[in-house]
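For this depiction, one protein chain was excluded, whereas all remaining protein chains were kept in their positions.
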Amino acid sequence: MEYIIITIGFALTIFGLYGILSQKNMIKIIIGFSLFTTGINIVMVAIGFIRGGTAPILDEAGKEIGKYVDPLPQALVLTSIVIGLGVTALMLAYVMKLYQDKKSLNINDYKDLKW
Amino acid sequence: MDYSIQKFLWTLLGLFIVLNWGFLMGSTMRRIGARLAGRVGVPIYQPWIDMIKMISLRTYLSHGVLYYIGPVFRLVGGIGMFLFMPVLVGSEIWSNYSFSGDLILLLYFQSFGMLGMALGASESGSPNATIGISRGLAQFAAVEVPMTLAVIAIAIQHHTFSFSEILDAQQGGFMNWTLFTNPLASIAGMLAMLGAMSHSPFNLVKAPNEIPIGPPTEYHSSFLSVLRTNSAIIHVVEAALFMNLFFGGADTWFMYIIKTFFVYFISVFIGMVFPRFKIEDSVRWFLKWPTVIGIIAVLVAAYWK
Partner (left out) sequence: MVGPIYIIAIALGLAFFLGFFGKSLKDVSAFLMLAGLAFMTFISGQWLLAFFNGSVTTQEIFTAGFRPPYSINLRMGYEEAVMTTMINVIGFLGGVYMFKRLKEVGNSAMSVFIVLIMSLNVIVMTRDLFNLFVFVEIGSIATAGMIILEKNSKSLQAGLKYLMATGVISGLLLIGIIFAYYFAGSLNIDGIITAHVGVTKAGAVAVFLIIAVLVLELKPFPANGWGLDVYQSAKPGFGAIVSAATATAGLYVLYKVLPMGGETWYPYIVLIGLITFVGSNLVGTRQKDANRLLGYSSIGQIGLVMTVIGLQPILGSKFSFIAFALLLNHYLAKAGLFWLSGIIKKEKISDWYVLRKNKALLILFVIFIFALIGFPPFPSFFGKYELIMSLVSTENIWIAVLILLGSFAEGIYMFKWLGDVLKDEDQTEESLNISWNKFIPIVIVGVSLLAAGFYSTPYVEGAHYFYFIPLGFIVFMGLIDFLPAYVKNTLSIAGMTYYSYIIYPLVEGDLMRTIFFVIFMIGGILTLIVGYNKKGKREGFYPVALMMYAGLATILTSDSMFGFFFGWELMTAGSYFLIIRGKRSKPHAYSYMLFSVAGAYLILLGFAFAYTSAGTQDLIALKDIAVYTTLAYTLLAVGFMTKTASLGLHIWLPGAHGEAESDVSPMVSAILLKAGVFGLMLLFLYMGQQTGETLLFVLGWVGAFTALVGNLAAVFQEDAKRLLAYSSIGQLGYILFAIAMMTQLGWLAGFTYVINHFLFKAILFIVVGGIVVRTGTHNLYQMGGLLKKMPFSFVAVLIGIITLAGIPPLSGFAGKWLFYNAVVLKGWYIQGVIVFFAGSIAFMYAFKLIHSIFLGQLKDNHRNIKELSPAILIPAYILIGGIIYFSAYPQNVLEPIGNMLSAYFPATVDWSGDGLATTVLSYWNGNAVLIIIVTTFILVLAYLKLITGKTTKLEQFNIAYSAERPFRPETTHVSYNMFAGLNKAIGFLIAPGITRFWKNISDMVLDLAGFIRRLYSGNGQVYAVHIIIYIVIFYFISLG
């Protein structure tokens, strides 16, 4: 089960990466980034998963040792999602500013700096 | 009498002989040249007459101090070359001041007179003088190459730069002359001599028809007489240099006169036959065959050492 999820996660990551590298529209590139990070997050959760484990919440039901799924990856994923949100927002802000400047969303139009 | 004064007087006598022999040799050569051209030529005493005439002129014009001392430099150069070379083989009294330096000194002392003369003549501002000098320096540089090679070949052969030792090695029959013991070096040296003597085809320093006699063009009266004195001395001394290097030197004044005459005659004779080179041709010529022969001479000498 977790292997399927890991595979799906990686597939999403690759899809996202493909989008980042192949799309010319900057909005689509940002969507690629979202896919990319989501895929990674799925992989992270899957890695921390223990079959038959419970949510890592300290309550009476979960006092049996070893029955929690690893809480750490989940914490990481939460942080990672927040960061991903920040990055996406900032990127969108950039794209907006750029669009105001040149009225184009094609990344090929923004090559003023080179060499 | 004090030895140094004695020495000085003997040297002065030698200089006197050489000077007069130079005059005589000069007029003789001019006569020979004239005969070859079908003319009568100057009388044999013409140089002395010229001297008297030049000294007794009443007008002395000067372009400045340097112009004035230019001929002095020139004559000191000529006399110096005489002083630093022994006259006769193995003779103490005729060894001049050759104890203070040897062949190397002599080679470099040639420049002393040249430089002074060049400076004096240049001060006049005459373009002809400077053109002559520039040609002379270029040719001198080129001539030095085979000359140096020849000298080095001899130095390797005899393992010395000292005149007396080079001369000693050549004594005991003409087969001991460098001319026969080291023919390649001799050829290179004699070819260089053609340039050193500045006769046709290498006479573009003075080139009478193009740049009226070049460096001395502004000189006259007593100044010219000093220059003439120098050229008389230097012709003999240059010939003596090659005589000492290649022809076994001279042990008597008679041999000295005979040998210097023939050495000098070689250059004059070739001058009669060949027309004048342009300066670039002259430079190229000296850097070609004489240099190649000289290099071979050095290599051979080094190999046999």
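We just call them A and B in the order they show up, numbering each chain from 1.
Just so we're on the same page, a contact is a pair of C-beta atoms (placed from the backbone, for glycine too) under 8 Å apart; a residue touches a chain by one contact, two chains touch by 3 or more.
Worth saying up front: this structure is predicted, and the values here are computed from it rather than measured.
Engineer: Would you mind spotting which of B:43, B:90 or B:125 touches the chain that isn't drawn?
Structural biologist: B:125
Engineer: Just to verify: which one of B:156, B:169 or B:263 makes contact with the chain not shown?
Structural biologist: B:156
Engineer: Out of A:8, A:31 or A:47, which residue would touch the omitted chain in the full complex?
Structural biologist: A:47
Engineer: On chain B, where is the contact patch with the chain that was removed from view?
Structural biologist: Chain B touches the chain not shown through residues 55, 58-64, 66, 68-69, 71-73, 75-76, 79-80, 83-84, 97, 99-105, 108-109, 111-112, 115, 118-119, 122-128, 130-131, 133-135, 137-138, 140-142, 144-145, 148-149, 152, 155-156, 159-162, 212, 217-218, 221-223, 225-226, 278-284, 287, 294-295, 298-299, 302.
Engineer: Going by the touch rule given at the top, which residues of chain A touch the chain that is not shown?
Structural biologist: Touching the missing chain: residues 13, 17, 20-22, 26, 29, 33, 36-37, 40, 43-44, 47, 72-73, 76, 79-80, 83, 86-87, 90-91, 94-95, 97-98, 101-102, 107-108, 110-115.
Here, only the chains that are shown with their structure count from here on.
Engineer: Once you find the CA centre of chain A and the CA centre of chain B, what distance in Å lies between them?
Structural biologist: 99
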